[in-house]
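This part shows subunit A:
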Amino acid sequence: MDKIVVKELDLFYGEQQALNSISIAMKERSVTALIGPSGCGKSTFLRTLNRMQDLTPGVKIIGQVKIDGQDIYAADTDVVLLRKKVGMVFQHPNPFPKSVFENVAYGPRIHGETDKKKLSEIVETSLKDAALWNEVKDRLHESALGLSGGQQQRLCIARLLAVGPEILLMDEPTSALDPISTMKIEELIAELKDKYTIIIVTHNMHQASRVSDRTAFFLSGDLIEEDITSVLFTRPAKKKTEDYISGRFG
Partner candidate 1 sequence: MKAHQANRFASILLWIGAIAILALLVAFLTLILGRGLPYLTAEFFSGSDGVRGQLFNSFYILFLSLIFSLPIGLGAGIYMAEYAPQNRFTDLIRLSTESLASVPSIVFGLFGMIVFVNMFGLGFTILGGSATLALLNLPILVRVTEESLRAVPRSYREASLALGATMWQTLRKVILPTALPGLITGITLVAGRALGETAILIFTAGMNVSRILFDVNPLAAGETLAVHLFAVKSNPLPGTNSDQIADGTAALLILMVIVFNICLSLPSRWLQYRLQGKHRG
Partner candidate 2 sequence: APTTTTPAPSTNTTTIDKKTISAAGSTALQPLVKLAADDFMAKNAGVQVNLSGGGSMTGLNNVASGSIEIGNSDVVSPDELKSAGLVDHQVCVAPFLLIVNKDVTVDSLTKEQAADIFTGKVTNWKDVGGKDAKISIIGRAASSGTRLNIEKIVMDGKKMTDAAAAQDSTGNLLTGVAQTPGAIGYVDAAYLKDTVKALKFNGVAYSPETVINGQYPIYSYEHMYTKGEPTGTVKLFLDYILSTEFQEKNVEKAGFIPVSKMKK
């Protein structure tokens, strides 16, 4: 079933158009990779899916984004609930300057959970799901900023899982990490895809081919091509895609 359906989406930063009539659909419980050279609009597109783009002043969005059949840009959309359902992981790990525990408990707390015991449970499950529990279980109450980059990124994923999202958006989640942390995150993604719909932006085509079911190639604000990952990387339909994946630019 299609979880996300985007139809003819245009996005403008002031005068400048950054997305040109993007149409794409993503299936439930699948991983879609977005690739393309720097500045092509990958992050911009990703951020329209949970309306984080609303925070940028001067942005204009035309077109339709439907999640579970509901237009998220409709006037009556509850943005807060939307963001709860569509979680996001950022390029640079951004834990709050709080303890590990408080980072993960943050989401449940703001959504009204006050029971200490329940919170502990949620924190534990989320950290386990993010494959971080063993590394931090003895330092739950130390500052999260003391963790390594890779641990911080998994903490951010755990923090996200704790609010119970259905869709995970990841914007180059490993680009600031070392190889081993990268591997761990990639493994995590493979596990998470049984439960969540995942969209991941990456600069690394190998990563795209390793983790994703489908891949979409962006160039200068256009969605050039979208296909099953192995097909896109071996038999791309468009010349531009081929040039890019063969490394002729970017």
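Definition applied: a contact is a pair of C-beta atoms (placed from the backbone, for glycine too) under 8 Å apart; a residue touches a chain by one contact, two chains touch by 3 or more; residues count from 1.
Selection criteria: all candidates are chains of the complex that A comes from, given by their letters.
This one's a predicted model, so the numbers in the text were calculated from it and none came from an experiment.
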Options 1 or 2: the chain contacting subunit A in this complex: 1
Complex contact set, residues of subunit A against candidate 1: 50, 52, 55, 57-58, 80-85, 87-88, 90, 92, 94-98, 106-107, 109-111, 142-146, 156, 159-160, 163
